[in-house]
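Only a single protein chain was left out; the remaining protein chains are all shown in position.
Letters are used for the chains, namely A and B, taken in the order the chains are written, and counting of residues starts over at 1 for each.
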Amino acid sequence: MIHEVYINGTGCISAQETFDRNWFFGKIRNPEKNFLPVNEDLFKNAIPANVSRRMSKMVRMGVASAMSAMKDSGIEKLNAIVAGTGNGCFEDSLKFLKSLVENDEKLLSPATFIQSTHNTVAAQIALLLKCNEYNFTYVHRGFSFESALEDAVLQIEENKNNNILVGGIDEIPVAYLELIESAGWLKKEINAENYFSDISDGMMAGEGSAFFLLSGIKSPSTYAQVRNIKTIYNPPDAAELQLAVKKFLSDSQLSLSEIDGVILGLSGDVQSDAKIKFLTGNFFENNLQLSFKNFFGESPIAVSFAFWMAANMIRKKEIPRALCLNDTVIKEPRTILICNQYRDKNYSLILLSKC
Amino acid sequence: METLQQLEEKLKIQLIQQLNLAEIKPENIVSDAPLFGDGGLGLDSIDALEIIVLIEKNYGLKIVNSEKVKEIFYSVRTLADHIYQNQKP
Partner (left out) sequence: MPQKVFVTGMGIISAIGNNTSQNLKSLLETVPGISDIEILETVHKKKFKAGEIKYSNRQLAELANCNAENFTRTALLGMIAAKEAANHAKIKDFSDDKMGFISSTTVAGMCLTELKYPDFLHSKINGSFIELNDCGDSTECIADFLGIKNNITTISTACSSSANAIMHASRLIRMGKLNRAIAGGTDVLSKFTLNGFHSLQILDENWCRPFDENRKGLNLGEGAAYLVLESEEEINKNVKKVICEIKGCGNANDAYHQTASSPEGTGAFLAMQAAIQTAGIKPEEINYINAHGTGTSNNDLTEGVALKKIFGKNIPAFSSTKSYTGHTLAAAGAVEAVFSILALNNGMVIPNLNFSDPVSELGIVPEKKITRQDLKYVLSNSFGFGGNCSSLIFGKV
């Protein structure tokens, strides 16, 4: 269990209008295809042109959401920057690779190569903030954001005065979309109105970035506190997953009835969703169940959108009806559990509560 | 064969494209103003490498990143001059 780790600032760029702090599932953008891209117009002026010229969309999203979280928190001096990304700066990687192939390893762009390194976003944030502090990037698939979060929590446990900027970023460039579509990862058609009633293979890809300012000290801008985090690698069946959730709740000194809402990492892919789907009917059946990937799409760091959602729900004391998968009514969400999975291998549990 | 001035104008367009200088127009680039550092366009060492690629790709001239590069890359004019002098007919 975690004590005294507070979310004091948030910044989120996604397929929805999350960059606008006044938006909270009012106007919702419904998916039309099996991919939910970020509309860059929504944060167009966040980064000066002379700085953003070399940045890929991934880096622009990461930097803009990080700066937004900093501004939201009012913090100026950081003690660490910790990022998580599953695919890294993939657009530049594929651009460099394509050029390598087409030009027979000649006359290649150094800028594209440099921008393709996985820690570019965290590095760019440090550069802009002139921050010489600790700077890590975690790159483990559906654990990338969770690992970054765990690192940040560790640092706050070491020193509660630490202000840590932690976030997740992933992009879905067209070249990558083509690859995963041909590999059979994506849904063939999207039923936006009844996304989860569609029993088919494939998920809908999404992209974006969510950054958070964490600290051991509460502030007027505090959203919620982080109570516990656990990653679960490759559980063999739903029973194992259920055991892990039970143990997690016990470690958190909470009973299931004290959970006001469970945000479920259902992606729409029948196979990946199976274990969590089982829990919805056989463990969480009396809890309010919420979804997020039908609004944000799936990516290794999609869980960071759930984190953003939970923090905002707790602070705004509001549960948008659009997120609800069942009819359980909760007046005020005080404790929220995120139960996520990525490609049925990386499962995680994150607990947030009102402070 | 194009004049030095025509070459300079062409270079400005190519630089804007290669270096992603989206907000800058060719007419904003002064031919003899410094390209690098705070006084001029504010280009850096990565841009220098990109320009080396640009020159080889478009003009067939190989430039090794040595001390001489600073002189050749000082401004659009010095760059155009170098290409003009060394370009194969």
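Note that a residue touches a chain if its C-beta (ideal position, glycine included) is under 8 Å from a C-beta of that chain, and two chains touch if they have at least 3 such contacts.
Just so we're clear, the structure is a prediction, and the values are computed from it rather than from any experiment.
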Inset, instruction - Write down which of A:E178, A:D237, A:E285 or A:E332 is the residue touching the left-out chain. - result: A:E178
Legend entry - Option from A:N8, A:N34, A:T120 or A:N312 whose C-beta touches the chain left out: A:T120
Legend entry - Contacting the left-out chain in the complete assembly, out of A:S73, A:S93, A:S215 or A:S304: A:S93
Legend entry - Candidates A:V139, A:A238 or A:V270 - the one touching the absent chain: A:V139
Inset, instruction - Name every residue on subunit B in touch with the hidden partner chain. - result: 44-46, 49, 52-53, 64-65
Inset, instruction - Spell out, residue by residue, where the missing chain touches subunit A. - result: 81, 86-88, 93-94, 96-98, 100-101, 104-106, 108-110, 113-120, 122-124, 126-127, 129-141, 143-144, 147, 151, 154, 157-158, 176, 178-184, 231, 233-234, 300, 345
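Keep in mind that, in the parts below, only the chains that are shown with their structure count from here on.
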Legend entry - CA centroid of subunit A to CA centroid of subunit B, Å: 42
Legend entry - Residues of subunit B touching subunit A in the complex: 19-23, 42, 46-47, 49-50, 53, 56-57
Legend entry - Of subunit A, residues touching subunit B in the complex: 49-50, 53-54, 107-111, 114
